[in-house]
Structures are given as C-alpha cells and as structure tokens.
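Have a look at this one before I ask anything.
Yeah, one chain of the complex is gone here, protein chain that is, but the others are all in their spots.
Then we have chain A:
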Amino acid sequence: METNKRYLVGVFDDEDVLLKSVKKIRNSGVKIHEVYTPFPIHGLDEALGYKRSRLPIAAFLFGITGTTCAVAMISLMLGYDWPMIIGGKPFVPIPDLVPVSFELTVLFAALGMVATFLITNNLWPGKKPILFDSRSTDNKFIMAVDLSKNKLASDEITSILRNFGATEVNTKLVEEEVVV
C-alpha cells in the first residue's frame, strides 16, 4: 500500500542556529522526523534525543570473533592436523600466533562493523534515497517534520520553525510504502 505523506521541510543556513533551535523546537511540542546535514554536527544526535550508537560493541564482538578464529585455525592446523617439527620448537608457538591473530582481529572488526553500519542504516548500492531537499548534501541544513505524526497544525509548526531560525519552510509530499 502506498500513501502520500505530507512533510514540512525547514531549511537552515547555519549549523549553530540549527543546533540551538533543535531543542527549542522539540520543547515547543513539534516532533521532528529527522535532520539532514551536509556534514556531521557534533551534539546534534543528542539534541534530537538519539541514543548513543552501539556500533563500538559490534566492532568489539567482531574483533574477538576474529581473534578466536585465527587462534583456533592456527592451533588446529599446526598443532593437530599436521604438526611439523621446526627446529624442535613447540608445535603451537604462542608468539608466532600474534601477527596473524592481530591482523584477522582487525580485518573481522573492520569488515563486520562496516557491514553492520551499512545494514542498520539501510545503505546499499543503487538504493534511492528520500531527499527532502537536494541542497542537504551541499550547503543547507534540512529539518523534516512529519505532519501526520504531529498534533499541531501545519501553520503553527511553520511559524515555530521560522521563529527558531529556519530561512525557508516548504511542504513536501513523499510517496512511501507504509511500514507495518
């Protein structure tokens, strides 16, 4: 099922104005759908009330998976499957495990975390993004407000956005599939 959703799109020129007004706009009872910016703005995620990303935990888990795989692989190959006598040294020499285990830890952590990042953000090659304003990847800071999720009337929200520094407020219809 497809519906048209109406959004109000506030355009800001300055990231500091935006950052200050996000909290104020939320306090005045407007539910912000999302803010789109051309570069990362520190503190914006907190102002919008987002939780801290758990990606570091994912990276750590992928990392220890890598270490475990490497240590298990080397020990099984050299210690169990085909033990080789090399200068009378132990079959599974701990110091010699370090370089490969380290590299695989980094490899697993990096690839796993990036894959998690792409999946959680639903980013994939060829995906078509919903752009409220194409200038959001250039020089404008865009605040989208979903009218169907707000109790306030469209005019009220427009004036709130303008009061807190939006230089333009536009309406945008977005065709999107209803997420159940």
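Keep this in mind: a residue touches a chain if its C-beta (ideal position, glycine included) is under 8 Å from a C-beta of that chain, and two chains touch if they have at least 3 such contacts; residues count from 1.
To be clear about the criterion, contacts and distances are computed from a predicted model.
Taken from the listed names "Heme exporter protein C", "ATP-binding cassette domain-containing protein", "Polysulfide reductase NrfD" or "Radical SAM/Cys-rich domain protein", the protein name that UniProt assigns to the chain not shown is "Polysulfide reductase NrfD". Across A:Tyr7, A:Tyr36 or A:Phe164, the residue that sits in touch with the chain not pictured is A:Tyr36.
Among A:Asn4, A:Asn27 or A:Asn122, only A:Asn122 touches the chain left out of the display.
Considering the complete assembly, chain A touches the hidden chain via residues 15-16, 19, 34-45, 48, 50, 53, 55-56, 59, 73-74, 77-78, 81-82, 84, 86, 89, 93, 96-97, 99-100, 102-104, 106-107, 109-111, 113-114, 117-118, 120-131, 134-139.
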